[in-house]
Every structure is written in C-alpha cells, then in structure tokens.
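Here the complex is missing one protein chain, while the rest keep their positions.
Chain naming follows the written order as A, B and C, and within any one chain the residues start at number 1.
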Amino acid sequence: MISYVLRQVGLSVGVLVSAIIILFSLIYLVPGDPATIALGPRASEQQKIVFRQSMGLDQPVPVQAFHFVSKLATGDLGTDLLTRQPVLRLVGAALPKTVTLALTGLGWALLLGVPMGCISAMRPDSMTDRLIGLVSTSVVALPSFLLAIYLLIAFAVTLRWLPAMGAGEPGDIGDQIQHLILPAFAVGLGWVGYIARLVRASLLETLQENHVRTYRAFGVSDTRIAMRYALPIAMIPVVAVIGVGLGNLLSGAVLVEVVFSRPGLGSLAHDAVTTRNSPVLVGTVLVTTLLYIAANLSTDILSALLDPRLRKEA
Amino acid sequence: MIPLLEVNDLVVRYPAGSLFGALKGEPRKVTVLAGVSLKLNQGETLGLVGESGSGKTTLGRAIGGMTPMSSGSITLAGVGATGRKDGFWKEMRRNVGFMFQDPMAALDPRMLLSASITEPLAVTGTGRAERRRLSVDLLREVGLSPDFAARYPHQISGGQARRVTVARALALRPRLVIADEPTAGLDLSVQGELLNLLNTIQADSGVSFLFITHNLAVARHVTDRIAVMYLGRIVETARTADIFARPAHPYTRALLSTHSTDTSAGLLKGEVPSLRRRPGGCEFHTRCPIAADRCRSEAPNERAVATDHLVRCHFPLVPASEATEQAPLNHQPVVRSLA
Amino acid sequence: MTAIIDMNDFSITYAGERGPVPAVRGVNLTLEKGRILGLVGESGSGKSSLVSAMLALLPKSAKVSGRLSIGADDLYALSEAQRRAMRGQRLATVSQDPFTALNPVIRIGAQLVEFQHRLKGISRSQKLERAREMLARVGISDPGTRLTQYPHQLSGGLRQRVAIAAALLVNPSILIADEPTTALDATTEAEVIEIIRELRGAVDGSIVFVTHDMGVVARLCDDVAVMYAGELVESGPVAEVLERPQHPYTRALLACDPARIETPSRSLPTIPGTVPSPHALPAGCIFSPRCGAVIDICRSVRPAFLPSDQSRVACHRTEAS
Partner (left out) sequence: MTTVEETPPVSAPPALKALPGWSTVRRLLSSPSGAIALVVVVALVFCAVFAPLVAPYDPVQIAPRIRFQGPSLEHWLGTDQLGRDVLSRVIFGTRVAFKVALSGTAAALLLGLVLGIVAGLGKSWIDGVLLLVCDAMRSLPMILFALAVVAIYGPSMATLITVITFSMAPGYFRVVRNQVLVLRNMDFVVASQSMGASLGRVAITHLVPNLIGPIIVLIAMDIPAVIGIESGLSFLGQGIQPPEASWGTMLSDGYSFLRQAPHLAIASGLPVIVATIAFTFLGEALRDVLDPKSSRGR
C-alpha cells in the first residue's frame, strides 16, 4: 500500500511538472510577437513595451522559464497588472468559494445519482429503469451555465423564490445556503445523469460476474448481494471516472459563477480576461491544476482502498 | 540427416517486477525458458507437454518468432539464427505456420475469412485474385466449403474456426506447423475430426508438427516423440511409446498417473513454484516424491537412460545401470548475441 | 433407500428471440442418498441448464415443466421464497471457475462467514472458527492466515479448495460440483478429485459432479447420467455404463475418448454430423441423424427412457433386444 501511494505521488508530481511546462510553452513561446497578438495591431509601441516588461517577455526564453519556475516554487504567482496585488492572494480568496460550489454540486449529484443507478441496475429494462435512463441521458450533456440561466429566469426572475446574484452576506450562513441552491443545482444536474449511468453500467456488469452467482447459490438475497458485495466493486471504475471528470466539474462551476455573479475563480478569471490581465489567469489555471491533480491522487488512493488487487505491487 | 528444426539452449526472459520490488532484491527479469534444446525431424510430430506455466506456449512462440530470444539459437533446415537476423526470420516465416490456442482471438473480427486465411500471402506480396483462388483451395483442404470465404469469424463455430486457423497455417506451404493446444475447448467428437485432419495433412505433405498440449491422452495418439516441460525446462524427452511405458522422470510419472483410476501415485505435494522464485538445485525437488539431499543442492544434467530417451533427474526411474551421465543434447557452442 | 434428487419428465424451456428454446426435455433421473452422480455431456447437452435448475438458479426467462424433487419437496411447486430458502442450506455448489467464483475485494474469512448466513444462533466468531476448521479439513495449510487473505492471493487449486470448504460449511444434502476441475492443471485436478473423494462422507446427502471427462467419472462417481442435445440418453451405475454402454451415443462418446483407446492410433473415431440446434430438433430419436445403428422407427418415434439391465436407456434398439 505504501509503495502504491508513493508511486502515485511520484506520478502526480510528474504530471504537475509536465502541466507547468505545457502551460509555459503555450503562453510564453508564442510564435510571432505576443504583445502584438494580445494587444492587437493598433496598439502603440509604448503599450507593447509595457506589456512585454510586465510579462517578462523582453528576456531570453530560458531566463523566462527559469523565472517562471523559480517564482512558482516560492509560491509567487506574479502580480495583478491592475491592482498590483499578489495573484496568489486573489486566487486564494476565490478558490474556497468555487470549491464549495463544485463540491456541493458533486455531493448532491452523488446522493441522487448513485441510488438512481442502483435502482436501474437492479431492475434492468423495467419502466423505472427506462425512465431513469431517459432522464439521465437527457441531462448528462446539458451545459451547466445554460441550465443556470434557465434556473435564473425561472426561480429568481420570474418566481422570485430564490436570490439571483452573489453568494450571500458574509457570516450569514442561511443567506449563503439560499444563494448556493440554484448554482449547486445547475452544477450538479448533469452529474446526476452521468453518475447514474456510470453506476448502472458498472453495477450491471458486476452483477453478471461469477461470484455473484456463487452468493446467489448460497441463498444470499439479491439486494444484499448488490449492495454489500457488488456495489463496492462497481464503484471502483466510477471513482476513477469521477476523478478524471473533476476538471469538467470545475469548468462548469466557473461558468455558473459568472451567470450568478458569485465571487470565485470564475468571476476572477472573467474580469481578468476582459482586462487582458494574464498573470491572474495563469495563476488561476496553475492553482486549479494543482487542485485537480491532488483530487485525482485522492481518488486513486480511494480506489486502492476499495480494491485490494490494486494494492499489491505490480 | 539434418533435423528440420534444432533449438539450442534457448533462453527467454521477460522484464518484470517494479522498481520497489527491485529495491527489496526481487529480480527484475523472469526466466520463462531456462535453456531449452530440442530437435525435430522432417515429417515428425513432437509433442510438447506440460502444465500451465511450464513454458510450452512460450517455446512455441519463440520458435515462431513472436517472442524475442534472450540467448540461444534456433536452426531451421541447417540455417541458423541467434537473434533478429531479418533474412533468417523471413525464411523462417515462409517455412513455419502457427496455430493459436484460441482460434477466435486469432482471427480479426473485422476481416473476411478469405482475407484472414491468405494474410501470410498478402504480406509476401501475392496478388489479390491469386489470393482469392488460393483461399478456396485452402478451405477445401481443411474440409470447409468455399462459401466460408465470404464469412466473418462471428458467423462460424469454434470447431470451424479451428479449421480456418489450420488453413492459414498452411497458406505458405510450410515445412513445420506449430500447433498450440489445437484441441483445447473442443468436444470429444469434434476433437477427433480435427486430429484426423492434421494427420491427413501430414501424410499428404510431409509437414512436421510441434504439437503443444496439456492432454497426454491426445499426445499418445498423435505424436512420435514427446518432450515434457516443467518450469521452463525440458525434463524428459523420448519416443511416445517409451514415455508411456517407461517414464523416467518422477514428474512425468505423476502426470501419467493423473489419468489412471488410482490417483494416489499421481498426487504431487504443493504447488508449482513461482517463476520469480525458482527453487535451487533440481527445480522439481519441492514437489518430488523421491527428492534427496543432492536434489536440493545440485541441478541435474540431462542424461540418456536409453536410446533417444533423455531425462533431467539425478534418480531416474529406470534401472541405474542403464543410466549414464551425458552432456546436454547439443554441445557445440553457439553464438549468443542477445545475452 | 431414499432418493435425494428425483426428476420426472423434467423440461426447461427458455424464451428466445427466435421463439422458445427447449434446452432440456423430459429428463427422468433419480439419485440415491450417499452416492456421487457423474453428469456427462458435450456442449449443447443441456447439463448446465439442468444444474441451474437443481440449484434453483434458472433465469427468469426459463419455464419448467414436469417435477424436480429435492428430498420430499417438489422444487418448482414451491414459491420463489421457499426455493431460495433451500439455497445455501440444502443446496450448495462448487463452480467451474475458481478464479472468479469468490468476491475479489472481500477477505476469504468474511465470505465464508456470509455463506453460513442460514445458520442461526451462532456468533460471527464461531462461524469464523467453523470456517477455519473446514479449511483445515480440505487440506489447506495455515488456515488462519488464509481467512485474512483476498482471493487473488491464492492459487487456483487453493481457491477451489476454499470453494469446496464453503460448500461443505452449510451441510448441504446436495452438493453440485459444476466442472470444478476443468480450469485446473492435471496434477491440481487430481488433488481436488482426491479431496472430494475423501470428504464425500462429510456430505449428508449426495454429490452431483458435472464433467465432460469420462476418466474423472470412472475415478470418482458411483452413478453416471449421459446427456445429449437436451435429453438424458442413458443412466446407471458407473461400472455398468462404462463397461457395457447401451445407447449408441454413449458408445460413440466412449469410443472417441483418446484416453480409452488402448493402442495408439493416428486415425481416431469421431461422431459424424453435429448436435442439432434446439430450433430444429429431429423427429423421433434425438440422436437418429448421427446414429450408426439407426432403424426406421428411430426417425419417427421418440424412444422411451426404460430400464435395461441395471441401467436406463432411451433407445429403440435396446428396447427391441
């Protein structure tokens, strides 16, 4: 187990380093003059020089790379071009809000999606299964920001049941929860369908396996077999897939934040892109990448806890 | 007479194990074949017998050029190769046909049977029309009607798929066919048909067979000689009748007795050891009913107990006077380019 | 003598896409207490369906007719719940593939405890102790450690021993071993058969051993039942059926077995033709299209399954003699 964890950590570090390299090359090794591309052909020479200096583009590439990495290593993500605040502080303030939204969305999706998938798999091809299948397939690919706009129109603008904008008064938990309901619903709905379909397919496959027949031959009830013996196996691929899908979850949350004008990474990035504030954007990307890799590492470890076969050294 | 096929001290190692395992001192390579030597004459059928993990399939695949050799040599009709000499392997492919254990897996599900059968011809550059004509001939030869040419693998039965792989193995008119468990998964009544087909083909064309099987009952009927494998080594080689009448190696004897009504003599203790942790001395000593101290410390050499009867055991189960220590089957040194 | 299994004109039909599939037809079979029955047949013989029926594990698409009694109970006259109650109590099984028969993510001890769920009034630790004792009885060394291991940590032979131990833990009156040695090597197979032979006394009932290997039948079983294309063609004591087979199919099958052919021969006997599809069954005797001793009546009238000497055979030629 320890060697498994160590190896996963090692791989994660490798992925992080590669991600940083890719990001660096895509952003700094622009063919042509990045300043002209970013500011447009009509920008004055003075503007371009300022841009180059602010991005460190006036220096040779290896120097740029070295600066980039060495600053990262000390936790320095650069400074906001407009407010001159450290990017790390801005991202640090926004991150918890986005994570809260994403996890709430994922949480309710799991609470609903897993039972839906189980019910479907227990009675394949029944009316219930078909209905669940229809609903989950319909919602699975709906862009969450679109859903957010529709929810906004229905519940905030027309019915006025729930607040439309912002994240609620700081310190007022009840208000914050009220502000969280619609965005979390929008972020999670597609995931309900996704998880329900995954769980159904995985559980159905597990229920076909020979050991399930053994348990049935010993008279263990079908429900107990499914829940106690098949579901843990069925959840192994589901956990892995959720880990990989976390990137989409964050992207969804970011867009939903913009729709509901909630403070968070989405609004931060949105404001930054309209003002061409690249350090803020790069910082945001880096921090979320780190978050994603850490989350994936935990799903890997969770998989190993579920599956003893993974723990043995290959 | 030069044997058609000669294998000398063939070793196959696979990379295995993790970095962490290596830190704990575990080997990073698994030796699947630990120095195998054998000869096969034109028109002869040699049975390669052993349990799972004995290396019989790996040996077949190595001779077929599908598994890289770590050291040793293979000689076909006097032309030898030690490594990946392209010219040799080209000649080898032309002269060796291979039948896979699972015929369904050996056929591309998206390819017409006519194309599958004549794939060896396509690779060597035979034209399309010629291939279509030959595929019908080949199908007829293995007892299938020409309309099988236009079918896909999922449209035929397991027994028919087996015949299709026979047809493909014969496509280049090879001198040797390696048949890996050709009867595995077949019902008794179908098994006989396939074995008879192979026999007819051999009678007509004089092809040699390397017949890999775990089924001694089948091997008794269709082979001329048998080589018994255990843990990647040949432990006994003899004419088929001699193996059954006078098995010299305790392992061979145990295998034979599993088919008799009295099983008590055939019971071996314990399990087949892991290839990663080969026992010292004679590798069979952990399960051998007659193991002595010498077996635990010293690996036995191959010795002849009778004409054409070689065994790798310190205490072969034949009168001691008949047994004389002998150097390995082929002792001229061979180039080991891939050690 | 008490019959443990008694089948009377027992048939199984599946609902298939191209109409009903009569997988098993009109089986009459009796198994006395304390005996081991070898159930023999090639692919398509219907032996797997019959095994599922005996274990009350038929899929929902299957319809049965006739009678299949376990002890005094007509299995398919019982309710679904009553039938399930027999599983894991009076019925137990060892399945074909030791590598997939146990749950891969649960420790062996926990699985063996679960299998004893019908045993009331004993604690979990007592069940674990029973499991440990049973593992020792089937010849597993260090049973205490095995209980804490996962299935993938054991070899195929060991796993099959664990499966046998599991089946014996519930004191079944019928133990159905469904080709338990097919996936094993020859030497391991010999061990597993030896264990079943040693422990047959531990089963307070009968054992059904499904196989396609006549050699195994000869070594292990008391009775043998030969199935062909969904029908039972011959049954009787092993010595009788193997020495003096009366049905042409049994005779052909024994003749095909390379292990039973004394002198090595390159030309092996075969059975011409193929097993009929359940969608296109021949009229009369099921074996008539492939039979070498066929007479006119075989093609029109289905032979009855009648006693002949110590066996029962479904063949017009036997009835005539």
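Some observations on this one:
Note that a contact is a pair of C-beta atoms (placed from the backbone, for glycine too) under 8 Å apart; a residue touches a chain by one contact, two chains touch by 3 or more.
None of the values given here were measured: they were computed from a predicted structure.
When the full complex is examined, the chain removed from view is found to touch A, B.
If you put the hidden chain back, the residue from B:I2, B:V123 or B:A241 that touches it is B:V123. For the options B:A106, B:C282 or B:C295, the residue in contact with the chain missing from this view is B:A106. The set of subunit A residues touching the chain not shown comprises 7-8, 11-12, 14-16, 18-19, 21-23, 26-27, 30, 34, 37-38, 40, 124-125, 133-134, 137-138, 140-143, 145-146, 149-150, 152-153, 157-158, 201, 204, 240, 243-244, 247-248, 250-251, 254-255, 258-259, 265, 269-270, 272-274, 276-278, 281-282, 284-285, 288-289, 292-293, 296-297, 299-300, 303, 314.
Mapped onto subunit B, contacts with the missing chain fall at residues 64-66, 89-90, 93, 98, 100-102, 105-111, 116, 119-120, 123-124, 152, 154, 168.
Please note the rule applied: only the chains that are shown with their structure count from here on.
If each chain is reduced to the centroid of its CA atoms, subunit A and subunit B end up 53 Å from each other. Per-chain CA centroids place subunit B at a distance of 33 Å from subunit C. Across the assembly, subunit C contributes no residue in contact with two or more other chains.
Chain contacts: subunit A has no residue touching two or more partner chains. The residues of subunit B lying in touch with subunit C in their complex are 51-52, 187-193, 195-196, 199, 214-218, 220-222, 240-241, 254-255, 257-259, 261, 263-264, 266-268, 271-272. Interface of subunit C with subunit B (complex): residues 42-43, 155, 157-158, 185-191, 193-194, 212, 215, 218-219, 252-253, 256-259, 261, 264-271.
Of all residues in subunit C, those touching subunit A in their complex are 55, 57, 84-89, 91-93, 95, 97, 100-106, 114-115, 117-118, 150, 152-153, 163, 166, 170.
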